[in-house]
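Omission of a single protein chain aside, the complex is shown with its protein chains in their original locations.
Labels for the chains are A, B and C, by order of writing; each one numbers its residues from 1.
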Amino acid sequence: MNQDLPPVGWSRDDMARLAAIDIADGSYVNLGIGIPELVAAHVPPSREVVFHTENGLIGVGPPPPAGFEDPELINAGKKPVTALPGAAYFHHADSFAMIRGGHLDVSVLGAMQVSEKGDLANWSTGEPDAIPAVGGAMDLVAGVKTVVVLTEHTTKSGEPKLLRRCTFPLTGRGVVRRVYTNLAVVELSPDGFAALALAPGLSLEEVRRWTGAPLSDARPEHVRNGE
Amino acid sequence: MNQDLPPVGWSRDDMARLAAIDIADGSYVNLGIGIPELVAAHVPPSREVVFHTENGLIGVGPPPPAGFEDPELINAGKKPVTALPGAAYFHHADSFAMIRGGHLDVSVLGAMQVSEKGDLANWSTGEPDAIPAVGGAMDLVAGVKTVVVLTEHTTKSGEPKLLRRCTFPLTGRGVVRRVYTNLAVVELSPDGFAALALAPGLSLEEVRRWTGAPLSDARPEHVRNGE
Amino acid sequence: MIDKRVESCAAAVADISHGATVMIGGFGEAGSPLELIHALVDRGARDLTIVSNNTGSGRVGLAALIAPGRVAKMICSYPRSANSTVFPELYRSGRIALELVPQGTLAERIRAGGAGIPAFYTPSAVGTILADGKESRVFDGREHILEHAIRADFALVRADRADRYGNLTYSKTARNFGPIMCTAADCSIVQVRSISEPGEMDAECVITPGIFVQRVVHVANPQQESRLVREGVAYP
Partner (left out) sequence: MIDKRVESCAAAVADISHGATVMIGGFGEAGSPLELIHALVDRGARDLTIVSNNTGSGRVGLAALIAPGRVAKMICSYPRSANSTVFPELYRSGRIALELVPQGTLAERIRAGGAGIPAFYTPSAVGTILADGKESRVFDGREHILEHAIRADFALVRADRADRYGNLTYSKTARNFGPIMCTAADCSIVQVRSISEPGEMDAECVITPGIFVQRVVHVANPQQESRLVREGVAYP
């Protein structure tokens, strides 16, 4: 086992579950492409959360059973979905009126980098031969009331994604409220990153080792003491 | 008979018929409140013209028979109308996107005054105790491809409505293309008002007498000679 | 479970307070939420700013709200219409302020308010007194003026059907300002003729998705404003 790689920590489903638990009953939520898509499956059954996809549907349901895919019923990741009772279709200008106009409660996005000021970089490495592709991310971070990030704590090679400053081109400045990683749940406080919870078996020191900026301790007292 | 009042000339239906004849087959047309509403009934049967009302309907049909009025199916003048096969309803922002975006071919409006530069005044006398009410007129003149006016040539007391300069507050500057009055059909040429046709029995001199600006003669040669 | 239904018009408007900005749907009587407006009259809130295309007629609906001096300011395009006497009286005696806005600019400002667009340029009203004092700018050789978004604390709207999510359909030209006003208010309150089960409304035909609606009130048999005016009814 490679000593220079970060611990495994939570699974992607664990991360999605933690994010889902923080979404209030009755919320309108947009899920980004990738790990964020897992959140829908983890909403507690006692709550009703309505999912929006920017390509023109609110009331997104689970994926259809195999063989029942409709190429004209897809989500922003271009994967087949279903529409729940109470759903509505609309065109792109109306869809982004919802987003930009502040009507959505939560946007769950993936990230390449997050800075301690809440800056988000999730669309381009800025490398000269990269094909830049932004999609709706800049609109989501500019318009949705609460923006949270669901991402591995580091890159595959162990580079931290939580940094003092993003080195990749930004998606938005000071927009991220909370980050759910495989190692920790991290809040963006006025003083920077603050750990709200750690994956089982991990110490704050261990998580700090894989974090590219100071990480304060915002865990409840009893959890801290029990460490 | 009062010598100081202008001749009667064309009837309102005559005026509406003249305006209707100039509307090309397949046009999309908005009719203002008042005399312009008469135009719909005079479209030649060989042509199909689609009428728009800014309160959210395209494909406006004739008034319903008595007893079949629907208070939720009205035109901009708040009179009951019908919807023809092929009609569509939409909200106010979409309706004015049609208007402002240049999608309508013809706007037929009433007027208080028209200047020889094509300025239109049709919403306020500017008197201190007048209740100003503008409606959609300023949007129509700013957005519709061709704006024509249907109005009596003078006020009831004989004051000319076609003037060198409007004295009432403007609806728009340089917007009117053609004016259909009870005395004449008048085009707005680069040199000002030009008569295209006169009501039966009237001479150009007579019409000029009731016009508050120079009126040139743009009638076809054979009509002029036959005068 | 999401359920935006509220048991009465009174309950729906119970937190509209003095000084609130309230959008009220309707073009004339078509789409005017008469029962919600009357509940607001009963509620007694003062110093209101009302955004609505007209100013009501007779002594019911919006006119009944204006009559007792509850409205400090009207933002509208057409405050003068048949049987409209309440607003003109107050306006002439200086007891109500008026911001007159061309109808298309009014609609676009409301739409902008709901869409997170703080300001936009429009050719409407250029060269008129309604452009006086406004910033102007030439695009593509043509003058335009800068107009700002309008938002409100509340919107009172009448639609035709709703479900518990607040999805709405409208009836014919009663749609008018309803859909855009629902998007531009912090709290949009809608009265509807009938309530559907979720899924009964065709998702392709929903005009206002429920995300834009906060409260729904079932008013099965709304009164017809023109009839009340004809009968000389005054509210309350």
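Here is the rule we use: contacts are C-beta pairs under 8 Å (C-beta built on N, C-alpha and C of every residue); 3 or more make two chains touch, one makes a residue touch a chain.
For clarity, every value in this text was computed on a predicted model and none was experimentally measured.
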Touch partners, limited to displayed chains, of the chain removed from view: A, B, C
Residue among C:S32, C:Q103 or C:T122 that touches the chain left out of view: C:T122
For chain C, the residues touching the chain missing from this view: 108, 112, 115-123, 139-140, 142, 144, 148, 169-172, 202-205, 207
Absent chain, residues of chain B that touch it: 26, 28, 48, 50, 52, 57-59, 83-90, 93, 96-104, 142-143
Contact set of chain A toward the excluded chain (per top definition): 53-57, 70-75, 78, 83, 89-93, 95-96, 99-100, 129, 131-139, 142-143, 169-173
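Note that only the chains that are shown with their structure count from here on.
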Shortest path length from chain A to chain B (each step joins two touching chains): 2
Central chain (distance from its CA mean to the mean of all protein CA atoms): C
Between chain B and chain A, distance of the C-alpha-averaged centres to the nearest whole Å: 58
Chain centre separation (chain B, chain C; CA means) in Å: 30
Where chain A and chain C are represented by their mean Cα positions, the distance between them in whole Å: 37
Residue numbers of chain C (touch at least two other chains): 111
For chain B, residues that touch 2 or more chains besides their own: none
